[in-house]
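Following: one structure in structure tokens, then a few remarks.
One protein chain is absent from this view; the other protein chains keep their places.
Coming up: subunit A.
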Amino acid sequence: MSFPWAKQYTPSHPFMKWMDERLPLPRLVFNAVGSGYEVPRNLNYFWNFGFLAGLCLVLQIVTGIVMAMHYASNTAVAFDSVEMTVRDVNWGWLMRYAHANGASAFFVVIYIHIFRGFYFGSYKAPREMVWLLGVVIFLLMMATAFMGYVLPWGQMSFWGAKVITGLFGAIPLVGEPLQQWLLGGFAPDNAALNRFFSLHYLLPFVILGVVILHIWALHIPGSSNPTGVEVKSESDTVPFYPYYVAKDGWAIGVFAILYCAMVFFFPNALGHPDNYIPANPMSTPAHIVPEWYFWPFYAILRAFTQDFFFIPAKLMGVLAMFGAILVWFFLPWLDKSPVRSGTYRPLYKKFFFFGLLPAMAVLFYCGGAPAAEPFVMLSQLAALYYFAHFLIIIPIVSAIEKPKPLPFSITESVLGSDEGAALAPAAH
């Protein structure tokens, strides 16, 4: 779908006409990220992160394919094959650091992208499907990143794999057989490493597929915007090309500078030193911690220290850890407020800035800290707020809140008045 004023693709060169009649790929690109896609004119810089996330995915696939050319998924040589890549392969060190830090960059971008969605209500009708597919992408990313971290077969690789696959053991009745089936053995070993490599190579392409669906679903209603007011007339939008190509273009530059500063000057800052020790099933590290982007959910997992009635603490932790993300799936139906943007929702805004963000910050911090006090108690309070926020506060707030008056249109919010739209017919 597109707005009626969107430019039409009109090939002028005979070859392009010939092509358009047979395989209208240029038309698709024109309508998706070219002049044919009309976008609200008032997007702020938080709207650059979708494009950046796509860039990160491509970056990870390209560097990952090169890494896979030199990697050997066998427990006897996996660690050495990565070291060999870094030491003896031309620019191998760059590929490795670009890939490892690329995962971190991807998650930084995606967390900002998701929290943009929370604040500006991007999950609301008619964009529920965009949101649901986005949560699916996030889950796939987590699985991919987890398995990727296992591949170098360092100490944290091994023990991370052991802890995370051990979570399946908490499921009643089928837990233990399920865990053994997933690992292909009683503990992470060659069978597990091989299948993790296979899946780590496969899943990014699954992600790519879901990303295409995500963008497709987005293009049906078109992009949301910081006011949350739907597009009404031609003066509300600008074509993606050249306007947002230019804006994304220079945002890529800023992103690339920060990312390259990490890759070239602090390549190991986000990694754990223990992963430079080859995996040793006989020696448990003092603190087993996952990569930083899992910390909030790891903190939630560890926050459940007591059995709850007949449910063992470990199972509660596993339920909560997965539940913490699954709850995002229900968000479009939990938040019934007709107003999208947090800017016009005084109560929601307060809970977002003084509740959700601090709680996430505490969970991030505690997830990376040792499982000792005061970190466990802090993460219990933060996790408590986290669940209360999504499951109790949002439904109640959306029922009782009195939103601020919305601007009549996007144009009015930008220019202060909107003469055109009052006369023009509505877009939908």
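Some notes on this structure:
FYI, a residue touches a chain if its C-beta (ideal position, glycine included) is under 8 Å from a C-beta of that chain, and two chains touch if they have at least 3 such contacts; residues count from 1.
The definition used in the following text is that contacts and distances are computed from a predicted model.
According to its UniProt record, the chain left out of view corresponds to "Cytochrome c1" among "Glutamate synthase alpha subunit C-terminal domain-containing protein", "Putative spermidine/putrescine transport system permease protein", "Cytochrome c1" or "Monosaccharide ABC transporter ATP-binding protein (CUT2 family)". Across A:M16, A:I61, A:A187 or A:I252, the residue that sits in touch with the chain not pictured is A:I252. Of the listed residues A:V238, A:V318 or A:V339, the one in contact with the hidden chain in the full complex is A:V238. When you scan A:L25, A:L202, A:A361 or A:M377 for touch with the missing chain, the hit is A:M377. Considering the complete assembly, subunit A touches the hidden chain via residues 41-43, 80, 83, 86-87, 93-94, 97, 238, 242-243, 246-247, 249-250, 252-254, 256-257, 260-261, 263-265, 267-268, 273-274, 276-277, 286, 303-306, 308, 311, 313, 316, 320, 323, 330, 333-334, 336, 372-373, 376-377, 380-381, 383-384, 387-388, 390-392, 395-396, 399, 414-415.
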